[in-house]
Structure formats: structure tokens, C-alpha cells
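Here the complex is missing one protein chain, while the rest keep their positions.
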Amino acid sequence: MRETRDSGKPNLQISVNNLCLDMLGSRVLDQIDLTIDQPGVTMILGPNGAGKSLLLKCIHGLLSPTQGSIGFNGLNGNPKQAMVFQKPVLLRRSVMDNMRFADQDRQTQSELEQALDSVQLLEKREHPATQLSGGEQQRLALARALLTKPDLLLLDEPTASLDPASVLIIEKLIQQATRQHIKSIFISHDIGQARRLSADVIFLNRGLVIEYSDAAPFFFAPHSNEAKAFLSGEIVL
Amino acid sequence: MLTEAFSEAFRLILSADADLFEILWLSVQVSLTALLVSIVLGLPIGTTLAIANFPGKNVCITVINSLMGMPPVVVGLLVYLALSRSGPFGVFGLLYTPSAMVIAQVLLITPIIAALTCQVMDDLHKEYRDLFFSLSIPLNKAVAAYLWDARYSLITAVLAGFGRAISEVGAVMIVGGNIDHLTRVMTTAIALETSRGELSVALGLGIVLLALALSVNGLVTTVRSRARYYGCA
Partner (left out) sequence: MRHKIIRKLCFAALCSFSSLSFADSIIVQSTTSTKNSGLYDYILPKASTDTGIKVNVVAVGTGQAIKNAQRCDGDILLVHAKTSEETFVAQGFGIERFDLMYNDFIIVGPAHDPASIKGSSEASEALRQIASTEAIFASRGDDSGTHKAELRLWRDSMIDPTEASGQWYRETGSGMGATLNIAVGMNAYALTDRATWTKFGNKGDFQIHVEGDQKLFNQYGVILVNPKKCPNVNAVAGQKLIDWLLSKTGQAAIASYQVNGNQLFYPNAR
């Protein structure tokens, strides 16, 4: 199932080494060792409170681990990262001004408009961003993240409780990003979505990596009882 | 009494009473100058308290918040003792001048502006912090974004400060001395007319002051309704 790339671009490799994170006196991520070297979407699955968001934030640098480290290989220097949060954070400005704020490379107006068009927000470019619907807000957040031309895109449940049309647009954009050699790490609760998008899967529970494998074997025959229960829709405690 | 007061207020305004406009103008001048200084001091203080991390930060915020409720008379007394000829700053001869009134009002409203700024910026900082980190926004651009996106709330904070300044009597009475044609402002004039037993004149002046406050409030409402449109009320 591993896709081999024919482009000359080397794959981004993310290595998580013995990572531990303590919060309020309890260990929330416990000795996580991973080497993520697949292109495409790496899906993080797991029940609530498993530590999925925390792991993503550690990778992004928003949280400093209590122990261990995170390394990036395969590119010259550190990868350019962008993150889309579960609850989109938008500046209290117009849609277009939100794009402009994130635009470090002084892209042309038509490039910005094209980016907005890709999330079907071009017509709302002068609307106040905070007045958009939830789906529109998240589409804008994704367009803004992609505008920074990242090597690594981190998505923390970007489609949770969005309208189906927005989910479709977002999934399409992420698949398109994969084609443009952008590596994504994606947290989802939607198993269907995970099947559609993922190249490989990290299954977390209570701060531990229970499984890390390619997508097909994970969904077809998970090893652990927790993953089996999770995939069959039972709540894992 | 009330109808008398209203007719007195209208008489004062319609007759374009020179003394009234002098007093009103000085009130506005003193309070606006104090406001300007307080903005220059209060915005950076409030912003720093909201964004920066340093030991004793919470103590500073608590102090600023308590200073918001400082009684004007106490401020007036402190400024009086400082500016008195026998006080530490007596040599400047500032007591019983509009400058003294400005100083007192600055001490009164800087904490208000700083505390409200801190609150507004703190909320915004909590909301934007992760995004700005994610986008690698440099500090100066981040602060500019905070100020810009909070501008409506900040204007409200500033107007709150102005309202406090223009309506305050205890401090300016002590440090200004309510000297005719020099340091008499609306509030001290009201106090004087009250002590003369000219209650309808006093109330008339009060109505004029109220009209000023109302127009300022009208401004706030306009600003707020615009702010709501961009989701920053």
C-alpha cells in the first residue's frame, strides 16, 4: 500500500523519540516512539482523552515535551509547518484580510483569490470572517494554512461537526495537498473519513501508542483489542 | 425644581453664556489631555500585562485592578501633597493649575485604561496565541494585530476613561482649587453653585454635563454596533 513517489523530492521524515508529556501532575503522553516516513496523510485515531491533540501540538512546537524529542529529516532544515485547529481561529477581519495576514510571501491578489476559490469562499471575500458558518470558517482556516505553502500540515479534527459540503471540500483539498507533496497528520473521529484519506494510522489510547501501521492492515485486521473495539464503534475506556 | 433646572440649562446654552463655554472647554481640554497621556501610558501597560510573562505579573494585574476603584479624593490629596509648595514637586509651581488637574486625572484613569486594555488583550491573546505561533508571526506584527482587532473594545475602554475624567470632582477640586477663569471646570462649578444654594443653576450645569456624557455614550453605541458586525464586541 506504500505509494512510491516518482518526484525528485525526498520524503519528510518525522521521528518522535521517547516522548513524554506531563500535565497537572499526570502523564498524558507516555514514551512515544514513532518514525513517520510515509508520504500522504497520517491519521491519528483514538478515543477521547487519548492524547491525540497533545501529540499534534508537541509536533508543531506549541507544547514542549517533558521528556524526549522530535526530529525532522529528509529536508534541508526544518519543515515549514501549518496547523488547522479544531475550532478555527480567525482574525476579526474580512475573509480576504485573514488571507493577507497569513501571507508572508506577498502573493498577488489573483493568487489569494484563487486560494479562496479553492474553498469556495471567493464570493465572501469581503465578509467578516467571524460571521461565516462553521464550515466556511474551517475552509478559510485551511485555505489560510495552505497559503503558507507548508511542507507539513497538521489538522486537529478539522471536520468535526461540519456540514457535509464543507467536509467534502476540505477532504478534496487535503488529497490535492498530498499530490503536491505536502505531508499531513490528521486527527479524526470519523472512521469513514480515516479510511478515505489515510496512508497510515497511529492508534493512541491513554497516552500510549497502541498501534502504528499502514492504513489497510489497520482497518482490515487491527492487532489490539482496543483498536478492534474502537473500529467496531464501542467506546474504549 | 427639575423644570427650572431644564429651563436654566437651555438658557445657559441658548444664551451662549461665555463663562459656561469657558468652563466646558476647560473641562474638555483637561480631560482630553489627561486621556491622551493615559492612553500613552495605559495601552502599553495593559498590553504588556496581558502578553508578557514575568514573575509578579498577577500581582501587578491585581494592583492595577484595585487602582481602578481608587477614590478621586484620595488621588487629589496625594497629588496635592506632592505638588504643594512644601511638597517634593513644589518647585514646579503646578498646584492650582490645569496641569495639576491633568496629573490627578491621569492617575485616576490610567489604571482604568490599563486594566480594561489588559482584559481585552488577554482574551484576544488567548484566542490568537496558537495561531500566531503556528504562522510564525513576529511579536511586533502580533501586537499590531491585537491592537487593531481589539480597536473597538479599546475605544470603549478609552471612552470609559474619558467618562470618569470628565465627571470627576473630588480630585480636581483639591488640586485645581476651583479658581474662576483658571481651574474651574463643570464639576467644580456644579459644586460651587450647590454650595451657593443655587440648585437650579447647579442642576442646569449638570444637565449640560449630562448632554456631553450622552453624546460620548452615543459614540460608544455607534462604535459598538460597528464592532458587533466584525464580531469584536
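As written, the chain order gives the labels A and B, with residue 1 at the start of each chain.
To be clear about the criterion, a contact is a pair of C-beta atoms (placed from the backbone, for glycine too) under 8 Å apart; a residue touches a chain by one contact, two chains touch by 3 or more.
All values reported here derive from a predicted model rather than from experimental measurement.
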item	value
Partners of the unshown chain among those that are drawn	B
Absent-chain contact - pick from B:Leu95, B:Ile112, B:Val172 or B:Met186	B:Leu95
Residue among B:Thr48, B:Asn65 or B:Ser84 touching the omitted chain	B:Ser84
Identified contact with the non-displayed chain, of B:Thr3, B:Asn53, B:Asn140 or B:Ser195	B:Ser195
Missing-partner contacts on chain B, residue numbers	29, 32-33, 36, 84-87, 90, 93, 95-99, 102, 177-180, 182, 192, 194-199, 201
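Here, only the chains that are shown with their structure count from here on.
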item	value
Distance from the mean Cα position of chain B to that of chain A, given in whole angstrom	48
Touching residues on chain B, where the partner in the complex is chain A	127-128, 130-131, 133-136, 145, 149, 229-232
Partner chain B, residues of chain A touching it in the complex	60-62, 81-83, 85, 89, 91-93, 101-102, 104, 128-131, 145, 148
